[in-house]
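All protein chains but one are shown at their positions in the complex.
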Amino acid sequence: MSTTTHEAVVAYDDVVARFDPVLGLEVHVELGTATKMFCGCSTTFGAAPNTQVCPTCLGLPGSLPVVNEIGVESAIRIGLALHCSIAEWCRFARKNYFYPDMPKNFQTSQYDEPIAYDGWLDVDVVTDEGVRTFRVDIERAHMEEDTGKTTHQGGATGRIHGADYSLVDYNRAGIPLIEIVTKPIEGTGKYAPEVARAYVTALRELLRGLGVSDVKMEQGSLRCDANVSLRPNPESPLGTRTETKNVNSLRSVERAVRYEMTRQAAVLDAGRKVVQETRHWHEDTGVTTSGRSKEEAEDYRYFPEPDLVPIAPSREWVEELRATLPENPAVRRSRLQAAWGISDFDMTAVSNAGALDLVEQTVAAGADQSAARKWWLGELAREANQRGCELADLPITPTDVARVEALVSEGALNDKLARQVIEGVLAGEGAPDEVVAARGLAVVSDDGPLLAAIDEALAAAPDVAEKIRGGKVAAAGAIVGAVMKATRGQADAGRVRQLLLERLGVSE
Amino acid sequence: MADLTRLTAAQTASAVASGEVSAVEVARAHLDRIGAVDDRVHAFLHVDTDGALAQAAAVDSARASGATLAPLAGVPLALKDVMTQKGIPTTCGSRMLEGWRPPYDATVTARLKAAGVVILGKTNMDEFAMGSSTEHSAYGPSHNPWDLDRIPGGSGGGSAAAVAAFEAPLAIGTDTGGSIRQPAAVTGTVGVKPTYGGVSRYGLVALASSLDQAGPCARTVLDAALLHATIAGHDPLDSTSLAEPVPDVVGAALRGDVAGLRVGVVKELGGEGYQAGVRQRFDEAVALLTELGADVVEVSAPSFPYALAAYYVILPSECSSNLAKFDGIRFGLRVGEDDGDPSVEQVMARTRAAGFGAEATRRIMLGTYALSAGYYDAFYGQAQKVRTLVQRDFAAAFATCDVLVSPTAPTTAFRLGEKLDDPLAMYLNDVATIPVNLAGTPGMSIPVGLAPEDGLPVGLQIMAPAMADDRLYNVGAALERALLERWGRPILEEAPSL
Partner (left out) sequence: MSETPSITRDDVAHLARLARIDLPPESLDHYAEQLQVILGAVAQVSEVAADDVPATSHPMPLVNVFRADVPRPSLTNEEALSGAPSVESERFRVPRILDEE
């Protein structure tokens, strides 16, 4: 049963004319380690329920945690990539609260001693004045563990409200998470939603480049909570913020921030106060709804985790890890932009579509940069949007796209056929060549069948043939069209035209 | 063959190894003894007759096939019910875990099994190891074999009582604030809390993680050393486990030479508040150490008087979090599901109200308070600073002394029910044993005689620096040998026969 109620909102232009938004973004990244953070259970996605669990991640009496070294290493590398300081000494802490998806009823996390702190990430956003860089300051990146997964049974929609009971699978419990928290992001003005999206996009690109996570938002391996508040102007103290959870796609990040701004503006306009609370984002309806109120402030009773010893990364270790960092994303963007010879605007479009890796790989596979951009930002972006998934998650690889482009430049495919090949690959019919073969999509390049089709078309329309012979070359289009139709689009229209004119002894 | 239950572990092991007696005979003798006396002592919560006989038979056939036996192969042992044993009920003395059979072995349990030790069953304890009398067990108290109307100490009263009543020559205890040493003191047995990290905590159901440590209970110092050596050593499943080699505790127990050793008597642990007979026997034992050639001096540990308070902040804090997992979802008790249409939150709260006894509830609430926003610094934060001061006091004392000594407990065994409704009076039993847990250092209690006024055993506590557990065994063995010479027979021979 959905309890969604539509709250009043203010038009966006009106909001930004009268209010100054401040953002705070918390991103949880599930690391791609082979085992969980504190035990040796596998982290493979999609296993049968409660088969990747042990006494430790089930919180059975007597069990104890031991830290996964790669978890720590990943946290340090993420911190370094975000220009953070790495703690010389830090501890895990227990965050105590009861919830059925949390086996120990405390989460092993970090509190006032995060492993990485004080960093930044630059993001580019297209503004009215051109591409502008916003620096997002990073407060901290810390290590913690994921919770189990709960399925609600018996309710009308499988949602929590109205459910009769729930079932818990602890396979996910204990999977390493890195929580990356920004400082308040100010000065974005009307670009707040775009900055939020660009930040998550850039962070995702950075994490993917580090190879620490598969960063799939729809599978929950990258999750974003967006804190939003409004104030009358940049000089005013910070307004009351809400924390919107469940924002699980890049597009949602932008939409959720935008929605929250318009909703809070309406609350303030009505002379009411914004309630400090957790809100849930609803992808389908595009609104946030009130979750748990934070009026009765949680008392998590944090204290240092006695079952785990402190972590004191030596400076040598930190420098070794720094040496493993891939090229700085901003440097990489400039390098690729120069190599491709494209504008700031075009480059930002590629970055913010999350297509940088894909375009780069497509070019590396032999395609022209403009063709690669055309596919990934056009046809494929539309497809991803329709499917509600990320570009990278489409069932097509940069190699496939490059192959399709190669077939086009060889003249084996025309644009229309190329789209059909892409469609076939996306439908799971195989690699491009397999789709071409199975669907019989090759351009008819043999002149024989084309001439036959031309003759047939001319015979069917003798008046048009006459006109062309009489020099009205413009009328050739109708015959070309008929031939293309007869060959189900598999002919090269240019060649048909050429043969037609030769046949009739006319020149352009 | 003489009564097999009267042998020491070392004697039993050698008799089994030589073929003089079979491990099955030894196990049967102890199972019979349990059958004969445990209805009165109530040391055991569960007796695993089949498992014990199977393990004993396995030892016998290993011997028959010519395999070399481990030092304690074929020796029976009683396991405190706070330690998991795969498939065997593990209750921690709580309703909360009634009927729970863990799907895994604690590291200690696994090492005992691998060493051919015959686990007879699980022993009674104060609920989740909170208490000094076993009266906080949900399954009724254990009784002191010296006087069945008196407490056998706690929390590991069942383990100590089993050893004192000759139901087992060895037992495993766990010591968070004295739960091995105080029961040893009041039952006339030997109990050792090893250096923190010396014995794996994996599979030990945690009370206070930074204080808990498993260790041996026995009737002789050598037996304790043999058990210590069997269970100690690095465990990759416990992050706080020490990687250093285990000190040669068996060698030290065989040596027992205190000539030239510097022994410090801790001024703050004794005197006022200690029973006269306890002080008398303690003073005599210290004099004996001097006679044996030790160099005895008095040392001061000015922060020790605050140790008890710090302990009763740190322990409840950690325990409030450690015991949060008992919520009726993944294992154990679930209560109140059918009453109305309760939410999971209500069922958790009803389960915890029904599953935890009064002392557990008090400590969970106390810890919840001490960790709460606004109180953390004044309580938990401050207690951890006191912990640092206690460590410094030990460091200063060990700069001039090889070992420290004190009475183990301020009194001999008190009567069942005497302190049950007075938590503070109960807490005072641990006043001398707690500093060691706060510092992570090792401690041993050995019997040094009977208090003249009540004829009940008195324990002397020996304390050593971290990772110098061997010193405990050296001093303990020297004192044990000298006392045995003086008494003519082991102190437990004085106990009334059951």
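The letters A and B name the chains in turn, as written, and every chain counts its residues from 1.
Basically, contacts are C-beta pairs under 8 Å (C-beta built on N, C-alpha and C of every residue); 3 or more make two chains touch, one makes a residue touch a chain.
Just so it is clear, the structure is predicted and the values come from calculations on it, not from any experiment.
Asks: Can you say which of A:Val29, A:Val66 or A:Ala196 touches the chain missing from this structure?
Replies: A:Val66
Asks: Could you tell me which of B:Phe128, B:Tyr196, B:Phe398 or B:Tyr473 touches the chain that is not displayed?
Replies: Hidden-chain contact among the options goes to B:Tyr196.
Asks: Where the complex has a chain not shown, which of A:Val27, A:Cys41, A:Val318 or A:Ala402 is the residue touching it?
Replies: A:Cys41
Asks: Just name the one of B:Ala36, B:Ala276 or B:Ala378 that touches the chain not displayed here.
Replies: Of the listed residues, the one touching the omitted chain is B:Ala378.
Asks: Check each of A:Ala11, A:Leu167 or A:Ala364 against the chain that is not shown and name the one that touches it.
Replies: A:Leu167
Asks: Going by the contact rule already stated, which one of B:Lys80, B:Lys122 or B:Arg387 would touch the omitted chain in the full complex?
Replies: Touches the omitted chain: B:Arg387.
Asks: Can you name the residues of subunit B that touch the chain not displayed here?
Replies: 100-104, 195-197, 210-211, 236, 239-240, 242, 303, 306, 309-310, 312-313, 320, 324, 327-334, 336-337, 341-350, 352-353, 356, 361-362, 364-366, 368-369, 372, 375, 378-379, 381-389, 391, 423-424, 438-440, 466
Asks: Considering the whole complex rather than only what is displayed, give the residues of subunit A touching the chain that is not shown.
Replies: 33-35, 39-42, 48-55, 58, 60, 66-72, 89, 91, 97-101, 105, 150-153, 160, 163-170, 280, 291-292, 299, 301, 303-304, 306, 308-313
Everything below uses one rule, namely that only the chains that are shown with their structure count from here on.
Asks: Approximately how many whole Å separate the CA-defined centres of subunit A and subunit B?
Replies: 56
Asks: Please name which positions on subunit B make contact with subunit A in the complex.
Replies: Against subunit A, subunit B makes touches at 83-84, 90, 92, 97, 100, 102-104, 106, 201-206, 208-210, 236-240, 317-318, 320-321, 324-327, 329-331, 344-345, 348, 368, 371-373, 376, 380.
Asks: Would you tell me which residues of subunit A are touching subunit B in their complex?
Replies: Within the complex, subunit A contacts subunit B at residues 55, 58-67, 94, 96, 98, 100, 103-106, 166, 168, 170, 297, 299, 301-303, 306-309.
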